[in-house]
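Got a structure for you, written out below as structure tokens; questions coming shortly.
Every protein chain except one is present and positioned as in the full complex.
Note that the chains take the letters A, B and C in the order they are written out, and that residue 1 is the start of every chain.
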Amino acid sequence: MATTILKLNCPDAVGVLARITGRIAAEGGNLLEVSQYTDKTSGWFFARAAVEAGDSAWSPEKFESSFAQLAAELNASWTMRPADRKRRTAILVSKQDHCLVDLLWRWRSGELGLEIPVVISNHPDCRPLVEREGIPYEHVDFCDDKDAAFQRVGEILRANDVELAVLARFMQVLPGWLCREYDARVINIHHSFLPAFVGANPYKRAFERGVKLIGATCHYATEDLDAGPIIEQEVARVEHYHDPDDLVRLGRDCERLALARGVRYHVEDRVLVHGAKAIVFRD
Amino acid sequence: MATTILKLNCPDAVGVLARITGRIAAEGGNLLEVSQYTDKTSGWFFARAAVEAGDSAWSPEKFESSFAQLAAELNASWTMRPADRKRRTAILVSKQDHCLVDLLWRWRSGELGLEIPVVISNHPDCRPLVEREGIPYEHVDFCDDKDAAFQRVGEILRANDVELAVLARFMQVLPGWLCREYDARVINIHHSFLPAFVGANPYKRAFERGVKLIGATCHYATEDLDAGPIIEQEVARVEHYHDPDDLVRLGRDCERLALARGVRYHVEDRVLVHGAKAIVFRD
Amino acid sequence: MATTILKLNCPDAVGVLARITGRIAAEGGNLLEVSQYTDKTSGWFFARAAVEAGDSAWSPEKFESSFAQLAAELNASWTMRPADRKRRTAILVSKQDHCLVDLLWRWRSGELGLEIPVVISNHPDCRPLVEREGIPYEHVDFCDDKDAAFQRVGEILRANDVELAVLARFMQVLPGWLCREYDARVINIHHSFLPAFVGANPYKRAFERGVKLIGATCHYATEDLDAGPIIEQEVARVEHYHDPDDLVRLGRDCERLALARGVRYHVEDRVLVHGAKAIVFRD
Partner (left out) sequence: MATTILKLNCPDAVGVLARITGRIAAEGGNLLEVSQYTDKTSGWFFARAAVEAGDSAWSPEKFESSFAQLAAELNASWTMRPADRKRRTAILVSKQDHCLVDLLWRWRSGELGLEIPVVISNHPDCRPLVEREGIPYEHVDFCDDKDAAFQRVGEILRANDVELAVLARFMQVLPGWLCREYDARVINIHHSFLPAFVGANPYKRAFERGVKLIGATCHYATEDLDAGPIIEQEVARVEHYHDPDDLVRLGRDCERLALARGVRYHVEDRVLVHGAKAIVFRD
């Protein structure tokens, strides 16, 4: 029997969780898992629930319409979907393929609940890796006209009904209109533990600064580059004898892990964005 | 206004969380934090809630009696207490003082919600460290008659209304009757990442085996030595050039951290024991 | 100009390192990197050096014959090879492909100094993944006659001049003759932080024990199963809500990282086996 995932945020008030869980129980739903967080500063309530049929009265459709009424009373933003519905996801990549290969493996193995209708790149290099998986590869030329190129990216995303775009080391800065159109639905991997080394060449700058840790940050892309809500971070120890090439090599493993986890949390509806921050109910 | 901490476990059923949170709301309580877990294998439900006054109707005493009725209906084991009530804790120590010193500092700084009415030891060595903090130190001689010594330990624990005993590198094996009397209320720190190196001399054996990680395990003491429910573990990387003394040194930091966190989780009512395992709602 | 890697171990004595580095300098070699360790217990000396041409007198061939004399005087076991020579490596796999895919990506990207003349499996499942990389796939049937199957594995290894065999989740226990024939040249990945959960089903047993850490161990295969010298270990935190399937999922990332690092250390001549232990000069 399919599990239903409910995700919601609303102003906090006495009894919010009781009303939500009460409604689930009243409709015959059985709570498998519930995560909840209240931000006392902003007075905001966040929750995620995994619900399955508890008795024969349960119907996801009936629950959805019943819950819509409650959500309106709570002034809630919310989503509901079957846990096994896969997210239509485009991967954007430049030349470096380590994050792409990792995501493709996790997709193929079923570890990540993705459908991948398309991979988009500003370079032709990764085409063979992608097409051998049976996934269309769209090479968009960014050399001449970046605006036109991003318009083309937007068209491809829309034509493929993309729900999530993953920037898997895509070395182009997204324009504001695209960030807004896919607000909280574009995930980027930055190759430093933000906010350290915002901007270009973080490994080179980490080497010059002599840090003893390097890292990677998975975050939502926003107009303000490298300032979007952070979903996940990973670090690795480095030593004085690691040169910039070593940092790149060691960093790749951080990037792959942080991105894979961040994408997983997103597609499992475990992330709720609130202002500049991401509430992440980790699994 | 004081916060109330509710901890409970019961057989799982449709609507358990709704009934609990509904009762809290009905009594005028505001949920600050709720953690929940359902063990599908055993069909058991676990929860912890932090509740404060939501409106003027709230009274912790009234809520307690109201909740007692619900708990009976749910066949629940449960506890309720003010968040700021400190736990009466005895520390048992032998000669090594690193865990003791760490706990004393965390207690003095207010980081851990403990009262420490007594420190018990089978050696006189740590007396000055303890008495300068204004804490009585009971030296119990274990050389002659271990049974009598443990009887004396039991008397001291009872005379001091001890709710929790922390074995902070106490190098004596507790008898079964004491483990049972303080079931799930004796916390031990073992100097390996259990179940590796169960028993004596784990650092020496880790050195001989050539492991690349050492660690420490914080667990409840049970009759079956080193097999009690695990609350927390910590590891550190080691290299071929670390000799057994280095492992002891590096391991001390693991031991202190794992023990301090485990004690914290316990005194904040974040641990629920279920069979051989500990459900830990980390903070 | 090619770099030469020298690896050696010998009885310790006053001046061993001076004699080695003196000989390198006398032959016109420039030390790029030297790692050294003396095991005081056994009185044994271990070293690795990376040497490049320091002046026009340098010749790797001349140095090798010169060094052979010194090595004989020191009673040393030693190897010397060009740093850029790739190691002929066979990968052995069963059905799970995560370690295989990871190694193939690191091989293709040049991160690991491997040639992979063959992948061997007791199942046909991974054939497409391997053959699309242009690598021959040998399916050996283990159902009927295990002895014959391992004889066949031995033939394939010899026919391909294999220098290193990597058991990338190969679920068959190697016979003693094969371990001896490829002594310290078979690397296995075990899916627990050894010596915890030696043997079968470590994730299931980790779940039942309720550990808060899981891990993976990369070690040389020996006749005494799971007791070979440990090269690398990796751990990940787990929580009470992780079921055995979650542990398998989280463990895969540990396995991939520990195996990739272990293989890297081996092919870069950074590992020296001494009795039950591995000296690893990490990079």
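As a working rule, a contact is a pair of C-beta atoms (placed from the backbone, for glycine too) under 8 Å apart; a residue touches a chain by one contact, two chains touch by 3 or more.
Because the structure is a prediction, the values reported are computed rather than measured.
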Touching the absent chain when the full complex is considered, from A:L129, A:L194, A:A221 or A:L247: A:L194
Residue of A:G29, A:P60 or A:P229 in touch with the missing chain, whole complex considered: A:P229
Hidden-chain contact residue, picked from the options B:K62, B:K204 or B:R249: B:R249
Contact set of subunit A toward the excluded chain (per top definition): 37, 40-41, 193-197, 208-213, 215, 229-233, 235, 239-241, 243, 276-280, 282
Missing-partner contacts on subunit B, residue numbers: 33, 97-98, 101-102, 105, 109, 111, 132, 241, 246, 249, 252-253, 257, 283
Interface residues of subunit C (partner: the chain not displayed): 14-19, 21-22, 24-26, 28-34, 36-38, 40, 54-55
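Methods note: only the chains that are shown with their structure count from here on.
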Homomeric contact subunit B-subunit C: same or different residue positions, threshold half: same
Inter-centroid spacing, subunit C versus subunit A (mean Cα positions, whole Å): 36
Rounded Å distance, subunit B centre to subunit C centre (Cα mean): 41
Multi-partner residues of subunit A (at least 2 other chains): 33
